[in-house]
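Every protein chain of the complex appears in place save one, which is left out.
Moving on to subunit A:
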Amino acid sequence: MVEKSLYIFSNGELKRKDNTLFFETTEGKKFIPITTVREIFLFGEVTFNSKVLDFLSQQQALVHYFNHYGYYSGTMYPRERIVSGDMILRQAEHYLDTSRRVAIAQRFVQGAAQNLRRVLKYYQGRGRDVENPLDKIESLIPSVSSYDDVNQLMAIEGNIREAYYQAFNSILSNAYFRFEGRTKRPPKSPLNALISFGNSMLYTTVLSEIYKTHLDPRIGYLHATNFRRFTLNLDVAEIFKPILVDRIIFSMIDKGMLKASHFVKASEGIFLNDAGRGAFVKQWDERLQQTIQVRELGRSVSYRRLIRMELYKLEKHLLEEKVYVPFAARW
């Protein structure tokens, strides 16, 4: 299946026309082949009716919508097509049994830490001074397996990430993108705005991939399952944040693709504007289609596919067929 994403930044109306998608703005009209669209990201002000929603559900396409500031607001998650009562029971079973839940949560933290380390190693190889954060992370990784409480795991994950962020100023030479602490809701610096936006793109992409599996996104292991939101995608995203989101940010800043004109000050924070979001999303989309060689498989797969494979590995773990080993980037 050709799985592509549609990103709408302009304001207009999305319609169902001639059994396919049709987007109409004051500037023009455009037909979009429905068979290729598996998810739609709405950043602009888009009007649509239930006819489109019904059509998109029927085609199993997800719609992620973002508010004016680029904050993720929600997803139109169509009725699950592939349901498995057994898988949901397994997911719940692993959540309710503390030792089993911790075993999975530990792996998410370890996987994330490994990939954070890999990113720093890369910059160390390029002569950046990341010695201290790297040492700190390496000293923390072995301790992850000794924590048997999810809250402690969240804390250690936070410590590892904090050490990692300390390396940002050595990696980035552009003075506009200084790292002075992580701030969210609202992000207080351009770099924070980028991290927040990139992370929400990743969360939604993982969610789209979860939809294609038997997993239920409401049951996460590291992030506590609650009444409000999807959490499994947050867990799995941890593994990919450093190698997808952070790498795109570094490379875009390095190449001078992001400037002050891509950011706006609003409601006591700093946000990407449409041009900034557009620039990031283009890189994001390209990266997901980029393929890398996976040694275990002996062939190359796209990053999007890699996310899906991570979910399949998790399914196998839940079915107790094969212990889940998180993806570890090799470069």
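Here are a few things to note about the model shown:
The rule is simple: a contact is a pair of C-beta atoms (placed from the backbone, for glycine too) under 8 Å apart; a residue touches a chain by one contact, two chains touch by 3 or more; residues count from 1.
By our rule, contacts and distances are computed from a predicted model.
The subunit not displayed here is recorded in UniProt as "CRISPR-associated endoribonuclease Cas2", chosen from "Electron transfer flavoprotein subunit alpha/FixB family protein", "Lysophospholipid acyltransferase family protein", "CRISPR-associated endoribonuclease Cas2" or "ABC transporter permease". When you scan A:Thr35, A:Gln58, A:Ser145 or A:Asn174 for touch with the missing chain, the hit is A:Thr35.
Residue positions on subunit A in contact with the hidden chain: 1-2, 4-10, 12, 18-20, 23, 25, 30-36, 44, 278, 281-282, 285, in rising order.
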